[in-house]
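For this view, one protein chain was removed and the others were kept in their places.
Chain naming follows the written order as A, B and C, and within any one chain the residues start at number 1.
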Amino acid sequence: MNTNRLETFADGVFAIAATLLILNVDAQVSEDIPYLGRRLLDIWPSYVAYAVTFFTIGIVWVNHHTVMSQIDRTDRMFLFLNIGFLMLVAFAPFPTRLIAEHIRGEGARAATLTYGITLVLMALLFNALWLYASVGAQLLRADHDPKVVRGITRSYALGPVTYLAATLISIVKPIVGVILFAAIAGFYILESSVFGRTKQRE
Amino acid sequence: MNTNRLETFADGVFAIAATLLILNVDAQVSEDIPYLGRRLLDIWPSYVAYAVTFFTIGIVWVNHHTVMSQIDRTDRMFLFLNIGFLMLVAFAPFPTRLIAEHIRGEGARAATLTYGITLVLMALLFNALWLYASVGAQLLRADHDPKVVRGITRSYALGPVTYLAATLISIVKPIVGVILFAAIAGFYILESSVFGRTKQRE
Amino acid sequence: MNTNRLETFADGVFAIAATLLILNVDAQVSEDIPYLGRRLLDIWPSYVAYAVTFFTIGIVWVNHHTVMSQIDRTDRMFLFLNIGFLMLVAFAPFPTRLIAEHIRGEGARAATLTYGITLVLMALLFNALWLYASVGAQLLRADHDPKVVRGITRSYALGPVTYLAATLISIVKPIVGVILFAAIAGFYILESSVFGRTKQRE
Partner (left out) sequence: MNTNRLETFADGVFAIAATLLILNVDAQVSEDIPYLGRRLLDIWPSYVAYAVTFFTIGIVWVNHHTVMSQIDRTDRMFLFLNIGFLMLVAFAPFPTRLIAEHIRGEGARAATLTYGITLVLMALLFNALWLYASVGAQLLRADHDPKVVRGITRSYALGPVTYLAATLISIVKPIVGVILFAAIAGFYILESSVFGRTKQRE
């Protein structure tokens, strides 16, 4: 089985999950709001949450692309690992809304914890599908570069650890956890696109 | 007419139907919930329903791919059978929400029955489109392997029967029916990806 | 400019518009419904409306595919005609819900009229994009068959007329109009897939 349809399906889930995020912002402004301008300023956490999760999904999409560019066949196990991974990507809009609505209230801890668990599981399943494909070069292209493959493995292994740390911190101090979730995305983008120009293989 | 655009359209419906499932979870938590953490634990059936239907749609997507890999042309009848089949796939988020919300209440029977009927019809239409394509090798690739084709036919024929059995049981005992719906998905994944490695053609 | 990305975008809109239809059904059943089973039976017009519009979008998708198979280039005007056409396809879920909810009440006339106008405009724009592409063979493949092209032109010209007739009837007798909308879709499917096997070029 070739990889085309998996990419189409995955890109569909990525695109829909990212685009559905706007419904979270939308739900914050009911029609009969009297002071619209004030309300639009007041819901600024929704915009931040929208942007952070949109970029986080974007980063995951870029990384998924990197994985797919190294392999040239799939099997059932690999497909189901992908479905599990995409299930967590599609889940992301829900905890994003929880954070946007509750970060300034008593539900902050529960909201950030839900967000963190989703990201940790997503990162774990992403590592699982990559390791399944790459250990023993099981699904890799015949002409893959072992050095590049090792680089990817090392780089992805950081994901679950980083997100777990941010999640644990968010239990103690939710707002710090949220800032870390945003910082992880921001750092990744800067690292891979600005500083990392010379070694764009991870 | 070639099969590319059918695959794009079908993959779109699969991806959207799966991703829309999160709206069901989302609707369970209104903004003004006082004890967010407790509520998030309380709605655990929503998470289970989300996962089971996401994987069920994923399985159906994998099987649809298997069908498409055996054929290399389509006709109007085949397209309309596919549309009918996709109509049932796109319907799945609705009974999923019914189960998530009503499995612990008086509506459990009605909810599981609706879910079961949807799956039985989906499996029937999937068999219909496969039989239409494969009987007389009408739409099959010239180089198809008759043994593989017979294997697919046998394997898919189990779908409606299995789901009908689970549906009938869910009339008597809804919770058992739900466990069976989950078990069917779980068993299929294990069977085809773990145990079935050596015969990955069904 | 080639036609690939137009097909991807169009198939996306078709798939999303069709899949969003389930939200109409979903909105009919609120969580705190006391007699779920009775409610699920009571909303049967929602299921019928869902199926009719899903198949209508499916038919339009098949026909759009037929158009695209005859042409091999696009220009700006053709793209914008397509966007206008897709705008009406994406509009369809709204009047579908109106019919499902109001066909048994005082709003039946307004609902069916809105549905009819949407379909008439959709059929008109579909003819516009086809005529723009085919008159003078402007965007057609070099190897197109003039006889096939004329057959398509004749067959599509019936669309706006048929839907206009059903719309006018729905002003006088809404329920008859709705039955006609369903019958048009059903007849088209039967005609092109069952009876029309021998002349599958329209």
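Simple rule for what comes next: a contact is a pair of C-beta atoms (placed from the backbone, for glycine too) under 8 Å apart; a residue touches a chain by one contact, two chains touch by 3 or more.
Just so you know, these numbers come straight off a predicted model, no measurement behind them.
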item	value
Sole contact to the chain not displayed, among C:L98, C:I152 or C:A166	C:L98
Residue in contact with the excluded chain [from C:D42, C:D75 or C:D145]	C:D75
Full-complex contact with the absent chain, from A:W61, A:F94 or A:W130	A:W61
Chain C residues touching the omitted chain (full complex)	1, 5, 8-9, 12-13, 16-17, 20, 23, 27-28, 75-77, 79-80, 83-84, 86-87, 90-91, 93-94, 97-98, 101-102, 106-107, 109-111, 113-114
Where the unshown chain meets chain A, residue by residue	7-8, 11-12, 14-16, 18-23, 25-26, 29, 31, 33-37, 40, 50-51, 54-55, 58, 61-62, 65, 68-69, 189, 192-194, 196-197, 200
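In this section, only the chains that are shown with their structure count from here on.
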item	value
Equivalent interface positions on chain B and chain C, same or different at half	different
Interface hub residues of chain A, defined as touching at least two other chains	none
